[in-house]
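With one protein chain held back, the other chains of the complex are shown just where they sit.
Presenting chain A:
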Amino acid sequence: MSVPLTLLGLLERKPGHGYDLKRDYDTFFSRGKPLPFGQVYATLGRLARDGKVVIGDVEPGVGPDRKRYVITDAGATEVDTWLTEPVEAEPHLQAVLFTKVVLALMLDRPAEDYLDTQRGVHLRRMKELTELKRTGTLVDAMLADHGLFHLEADLHWIDVTVARLDALRQVVRA
């Protein structure tokens, strides 16, 4: 889903080795589901192939040489676009939103603005579903309710996160 973009975001913060990226990813984003090393290197390989990262210094060591990955302008543009654009308003977005918020804080981007934009997108969808409820059948209303309750839960999460941004900023930038 957002693993390649998350790794790119971590590289925008500072160039790093695959091991560093996996460690930071697991610390902030994996939530008990560590990213396999194989996926880290396969992703970095694809990002290099697509010109989003380049390989910088290679450090010899015990075992295979350690490659240091550096984000390119194209990669940085992709991260910026991804962070700036709100996610489509569908339920169960917390994982994506959480990743965006943490990365935005790490990169000193306006996380609150992103959350406000996301709030607007959620409310627009809630407005559409509310109109469907008002004009549709009972079945329409019940289906709309399901979406509305989940979107409302996302909005609660957005509100609480906005209130905690300063504290979260300190944690992720420590």
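One rule holds for everything that comes next: contacts are C-beta pairs under 8 Å (C-beta built on N, C-alpha and C of every residue); 3 or more make two chains touch, one makes a residue touch a chain; residues count from 1.
Throughout what follows, contacts and distances are computed from a predicted model.
Visitor: Of the candidate names "Transmembrane protein", "Succinate dehydrogenase iron-sulfur subunit", "Molybdenum transport system permease" or "ABC transporter ATP-binding protein", which one corresponds to the UniProt protein name of the undepicted chain?
Guide: Its UniProt record gives the name "ABC transporter ATP-binding protein".
Visitor: Out of A:S2, A:S30, A:T130 or A:T161, which is the one that touches the chain we can't see?
Guide: A:T130
Visitor: Which chain A residues touch the hidden chain?
Guide: 116-117, 119-124, 126-127, 129-130, 133-134, 148, 151-152, 155, 159, 162-163
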